[in-house]
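A selection of the complex's chains, in situ.
Going in written order, the chains are labelled A, B and C, and every chain counts its residues from 1.
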Amino acid sequence: MSLPFDDHPREECGIIGVFAPREDVARMAFFGLFALQHRGQEAAGIAVADGQSMSLYKNVGLVTQVFRPHTLDELKGHYAIGHTRYSTTGSPAIRNAQPFMIETMNGPLALAHNGNLVNSAELRQRLLTEGVGLSSSSDTEVMTMMLARSPGKNWTERIRACMKDWRGAYSLVIMTRECVYAVRDPWGFRPLSVGLLPNGGYAAASETGALRTLGCEAVRDVNPGEVVTLSKHALVVTQALKPARPEAKCVFEFVYFARPDHVWDGLAVHQVRQRLGESLADSFTDSRIEADVIIPVPDSSVPAAIGFARVSGIPYNDGFVKNRYVGRTFIEPTDSLRKRGVALKFNVINENVLGKRVVMIDDSIVRGNTMGPMIRLLRNAGAKEVHVAITCPPIKHPCFMGVDMGTYENLIAHKRTVDEIRAHIGADSLTFLSLEGMMRAVGRSDGYCQACFIGQYPIGVDVLSAKTGFEKSTK
Amino acid sequence: MSLPFDDHPREECGIIGVFAPREDVARMAFFGLFALQHRGQEAAGIAVADGQSMSLYKNVGLVTQVFRPHTLDELKGHYAIGHTRYSTTGSPAIRNAQPFMIETMNGPLALAHNGNLVNSAELRQRLLTEGVGLSSSSDTEVMTMMLARSPGKNWTERIRACMKDWRGAYSLVIMTRECVYAVRDPWGFRPLSVGLLPNGGYAAASETGALRTLGCEAVRDVNPGEVVTLSKHALVVTQALKPARPEAKCVFEFVYFARPDHVWDGLAVHQVRQRLGESLADSFTDSRIEADVIIPVPDSSVPAAIGFARVSGIPYNDGFVKNRYVGRTFIEPTDSLRKRGVALKFNVINENVLGKRVVMIDDSIVRGNTMGPMIRLLRNAGAKEVHVAITCPPIKHPCFMGVDMGTYENLIAHKRTVDEIRAHIGADSLTFLSLEGMMRAVGRSDGYCQACFIGQYPIGVDVLSAKTGFEKSTK
Amino acid sequence: MSLPFDDHPREECGIIGVFAPREDVARMAFFGLFALQHRGQEAAGIAVADGQSMSLYKNVGLVTQVFRPHTLDELKGHYAIGHTRYSTTGSPAIRNAQPFMIETMNGPLALAHNGNLVNSAELRQRLLTEGVGLSSSSDTEVMTMMLARSPGKNWTERIRACMKDWRGAYSLVIMTRECVYAVRDPWGFRPLSVGLLPNGGYAAASETGALRTLGCEAVRDVNPGEVVTLSKHALVVTQALKPARPEAKCVFEFVYFARPDHVWDGLAVHQVRQRLGESLADSFTDSRIEADVIIPVPDSSVPAAIGFARVSGIPYNDGFVKNRYVGRTFIEPTDSLRKRGVALKFNVINENVLGKRVVMIDDSIVRGNTMGPMIRLLRNAGAKEVHVAITCPPIKHPCFMGVDMGTYENLIAHKRTVDEIRAHIGADSLTFLSLEGMMRAVGRSDGYCQACFIGQYPIGVDVLSAKTGFEKSTK
């Protein structure tokens, strides 16, 4: 039931790495993953190493469902990596759960991955031709197998050698018997940060919020092209590959993915979202539309709505109540409920919109299938006008770097003008933030991937034949 | 893990009743319970009747976990009642799950209950003495067994006869082979409303938001002392008992329990919460404290913070990010994480509080064990001052009418002054809304139970010997 | 899948009672139930009492599936009763699981039952009329509720008072706070024995084999009409009601139900089964049929086949291999496998039957749906002739005392002659042991119920309107 009522891009996963000499490292990883749960709810796993051997536990479900005291208790060691996986419908869930763990000629190795390689089909074919059997459709297994056969006299060299072949988005945590490596692709697509743990040791995580949950201080990004080594000796930073010029960080971490307490590329996400709202208010005001109340689509659009209200002077208020328990259910609504669709997830707070001209703020429109019903909910509750304002430009192109935007066929903005979309959803007006406005709010002029808005991919992608990670995994 | 990080009163349950001649009534009940999930997460159940026989399915878990397509498919009929149960630690969960279903001399009967009888020990003893065996510690079973032996030539009379004996809080849905009855005690402690379904039929629910999720129109309260009959013939309202004078509706439905889209006693909850914030801002301003930002403790205090900000002129902003996936976990934090306690549930958005004088709005303080850690989080994030403002008066007395406030021993305000509490939690100032301020914001001068604030119970309760429903069920 | 490949009467349950002052009483009950598992595989439960309070755990599944270390660890006390329940398709399993536990005016009470009351509809109606609600369709709940309102100054008196009203089969274990009572109806339908535990204390069980598994010495039957009290004071035997004249013990405990190590009515079951085979061999020899090998249908007919072979002089051998893992499966065979039906459960040992005249021994024919396929298996394996010999007379009437024989409609011998049955199953000859031959092998001339063979019920049963326990529970 979750899908039809949600219209956001989907992130592939969250990753965590820990070296904790004086703590229960598995529980540290657990609470780190717990803080990254919003990046993936399908499966979770933790691998640990104690200098000698390595153990792994992973399963389908939320982090709190997968791990029980007795499963965590069996994961002893000082090093850990963990992964929480986004739900791709229909995929063979348990086989694609991460981390992947293998034995290599250089000892055991575990790996967890956030991103998507655009050349994985080619790399996969190369491995097969070299006589390596592959047991999943995951590009993560491809990466693991490449590391197993990578030349080089130490793991940093072996990782570097593979990085030269990997094209696409990859933020990785890699664990050997006595080391955790945090690795980020030269384009810097997906986030990865490291920090110092208060009791000694280090942690790496997809978001700084997870690091702060663990008590980390002195947090820094793993920069594009870097390999950061977390070991008992030190935190060692190696520039394994030169950063791409320009870099191609994902702007959607600001717009939607990251939890608002994340600091992405040195910028506080909540504040960027407020500025996106402020910037959007400017555009909106230019169009001379008048309104009585600003309401966010909860929860992601709250900061932008706060910023919008502040600049526009129009009061901020809640317009929707979101059912906090919306999760996966297998129960189909009855016909009469199906017609009301989105109402199972959102109810309107009538008194806050009755007789009012409402501006509804949302972060993005992907397929465009939930905005219409939400607008109808507002009108049924007595809203006089419903204006929609979106904190990013229209999404016209799929992502091949690890975000599920859908395909060309189901992106509503691919073949429709803004006014056609407005008519389709039934809004009185529809305002998208411009690319320039968005980047101005972010405060960076370059270094960001804008492919989903303008179709210029930072890495050569044969768009006609390329597959997103999501199509593959539903095989 | 959920308990130590949460400090709110706890509601016992949500109930739903449906007569739907042209719909799959079990699925209607399912989605109704789904919208009441916030009122209880431990167990859920649905009973249906088809005019001939009755079926029941209930189990431990969230509504979406308890019901699967095949379990719902076996629940055929036109009448349904449902229940979602609040989690009382340690109780024998499945045996206390509701609805209760029995056969009586007048045919099968099912019942679901929100509330707590203060004379259940006495009624229980009476039943035992009369030779009735009881298989649970629940006052709901007591009510069911009393109905089974109640005199009267029809169910309305039998229910009325029992109501005379029942003292305390009870909002009930009762189902026979061909009828659903919605019943509310004469004091009106707990909410219950009915509405017309769009495709014909009627529904009853603890909250109007659930009725609206089902598409209900023409919603009205079941008034204190009323029995409302939902049948194929009509919606019949019977004033079974005279309403108590004064009534004793629970003010905490406004303060905390109800979802903000609920209309309680004719008043929109979100708007009352805004006014609670406004009223609190007035008190606060009187104390001449200056501040830079108003932040809510998410999610319940958001409307009050909006209202507070509007009146005080101090800007509203998010200060905390709440982990949306906080649920029951059996994993104990490591020592270093335990010290950071509440940080596993909340992270501060540093940039929004750094260097600022913060007013943190919360709805209530019960045990007082989470406020201190949250204030420390804010100070660690650089807040210059932390002022706490609470949208109700200090809670000094336990509830015996179905809300888990804790006992005298663990209510922090029972033996401490406001300033002692302030010192205990480490705030720069602590403001409670006064009883008068609270009732003024509600907009009613009487008809509400204020026992937890002032200790005057609307029904004679031998406080020294009485037990709350929560102590009993942990037996 | 289990049903179509099995054609035996079905027993309702096994019960156990323990007073063990120096042992973990729940684990004693567990291993006792474990030894009674063959009497019921659907559900299992154990209730314990410690002199003060009482605890219960029951669930659907085999004994080893229902109980885990942590569930047993919570069952502390010195007294225990347990129950293992036979699988009646379609019944609401968990609600009918036993023991039943209730609170009464005389303290908590738990009860487990093997048998079936023939007047339960009447007793049930009486309770309902008296204003008692009933939450299951089980006659066990009826018994429990009657005990809750039974007059008498102690439990022995109360039990005796109820026994006067109970008509039918009941072997019971009843537990109060500080006592276990073992109760057997005056007809003695179903077995129940008691014994002394080696470390002090006593146990009661449906079969003496279970008592011996617990190490019991000095085992004796609970005689018809007796109440035996197991307490810290002593083992007290009370003749609560006079035994019926004649008694009506179930002869099928010898023929099929009991494990061969049971001693029923003072007679060793394995030896009686050998004698049944010997007696059958005499009948068979009279008919001058010649044969080369005697094979049993495993496992119940092995002792009879041994006895048959000994008397007839024809060699005994295995003819079938039984799949030991046949249990409940939800997988339907393919069409080609369905045709081979019983072959999924039994394979023939070809070499032992090839070219031979085979006598196949079985204990009974109920519906007559598996014998035909088994004979075909033998013929396909090359058996020259297949003679069938059955160790009891044709079953022509249903049982109303707790055994599932099926109804008149599905009893093959109800309207068919022996020769018609022989033709239906395709045997070369079919020999049933005569009633006289059976009783001679048992070694008792009276005291046994023969209703299923001759239709004379030991208690007045209105056969046309009566229901077996099995029809009821599938409601």
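One rule holds in what follows: contacts are C-beta pairs under 8 Å (C-beta built on N, C-alpha and C of every residue); 3 or more make two chains touch, one makes a residue touch a chain.
Note that the structure is predicted; figures quoted are calculated from it, not measured.
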item: With 3 chains placed, the number the full structure-file assembly comprises; value: 4
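Note that in this section only the chains that are shown with their structure count from here on.
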item: Chain of greatest Cα-centre distance to subunit C; value: A
item: Distance between chain centroids, defined by C-alpha means - subunit A, subunit C (Å); value: 61
item: Separation of subunit A from subunit B, taking each centre as the mean of its C-alpha atoms, in whole Å; value: 35
item: Approximate Å spacing (C-alpha centroids) for the pair subunit B, subunit C; value: 50
item: Touching two or more other chains - residue numbers and ranges from subunit A; value: none
item: List of subunit B residues in touch with subunit C within their complex; value: 100-105, 109, 128-135, 144-145, 147-150
item: Residue ranges of subunit B touching subunit A (in the complex, touch as defined); value: 23-24, 27-28, 30-31, 34-35, 37-38, 41, 62-64, 67-69, 72, 197-199, 209, 212-215, 259-261, 268, 270-271, 299, 302-303, 306, 310, 315-318, 321, 323-325, 327-337, 340, 343-344, 347-352
